[in-house]
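As you look at this complex, bear in mind that one protein chain is not there, while each of the others sits in place.
Labels A, B and C are assigned to the chains in the order they are written; within every chain, residues are numbered from 1.
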Amino acid sequence: MAVRVVFLGKLADLANAAELELEAPLDWAGLLDQLHGPLGEAVAAEKVKLALNGAVLADKTQLSAADGDEIALLPPVSGG
Amino acid sequence: MAVRVVFLGKLADLANAAELELEAPLDWAGLLDQLHGPLGEAVAAEKVKLALNGAVLADKTQLSAADGDEIALLPPVSGG
Amino acid sequence: MARDVRLIDAPFEPASYVEQFTRAHPGLGGVCTFVGEVRSDDDVEALELSHYEPLTLAGMEDLADAALERFDLMGILILHRVGAMAPGEPIVCVSACARHRRDAIQAVDFAMDHLKSDAWFWKREKRGGTWSWIEPRDQDHADLARWQ
Partner (left out) sequence: MARDVRLIDAPFEPASYVEQFTRAHPGLGGVCTFVGEVRSDDDVEALELSHYEPLTLAGMEDLADAALERFDLMGILILHRVGAMAPGEPIVCVSACARHRRDAIQAVDFAMDHLKSDAWFWKREKRGGTWSWIEPRDQDHADLARWQ
């Protein structure tokens, strides 16, 4: 298995994909290493939040994902 | 023809009728003369308003009704 | 169809009026609707609403106009039952549509406060087989003061 990474909003445009599978284990540095160019910069921006298995992390740099985990990368919401 | 007098709310109970026909012409004193007992007292009370042909009079004692006119006696509303 | 105001003397289905009203305003941002029913609390067996049409209907029309003037609406619907009603029956329906939701919601709130307090209705309730007239409530004055 692997870590599933889900891109929301404009991040999906930058990634050219709604999701991606990356190898486990995965930490914040490992994630950024694999997201290049504008996508990596956008994900690193302070206002982008990160959820691990449906729970938003208070500090996304503390990410620690294992096999079967799901990461969601969340730009600011535009609301309903 | 005559003057039609319509009783609303609890005034209809006191009048034992929803409406009444009185002879024209009719002024405030003439109206009170023909409404006896508790009904007359209730109608005279300050908070009871009087409409002549659908328009509420600023001063009900200035009533002056002619043949074919309709008077409505209006206790305080209870709202919808 | 910016203003639709009616007194209704028999049981009615608010949804059918609201649907027609909504369809008459394509491109609206939103529609807010309040439906009040006769409450079944306190052993009330029946409710009877008297009205005096020349004042009651004209007053509701004036209220609709006041809402149209005060809020940015595409339309307003005000329906009110008169006559004898059983608990659970709809008694009032106000619906407002607007490009922006706050106007629609506030217009409904505004119209309901006015209908419940200073509309030309006289109300009596039947409990234990006995009818009694409902007096105006202090709360009604507080409701109106919100809009002054």
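Please note the rule applied: a contact is a pair of C-beta atoms (placed from the backbone, for glycine too) under 8 Å apart; a residue touches a chain by one contact, two chains touch by 3 or more.
From a predicted model like this one, the values you see are computed outputs, not experimental measurements.
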item	value
Contact list for the unshown chain, restricted to visible chains	A, C
Hidden partner interface residues of subunit C, rising order	15, 18-19, 22, 26-37, 39-41, 87-88, 99, 101-102, 104-105, 108-109, 112, 116
Contacts of subunit A with the absent chain, listed as residue ranges	6, 8-10, 12-13, 51, 53-54, 56, 70, 72, 74-80
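Definition applied: only the chains that are shown with their structure count from here on.
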item	value
Distance from subunit B to subunit A - Cα centre to Cα centre, in angstrom	77
Computed distance of Cα centres, subunit C from subunit B, in Å	27
Subunit B: positions in contact with at least two other chains	none
Residue list for subunit C, restricted to those that touch at least two other chains	none
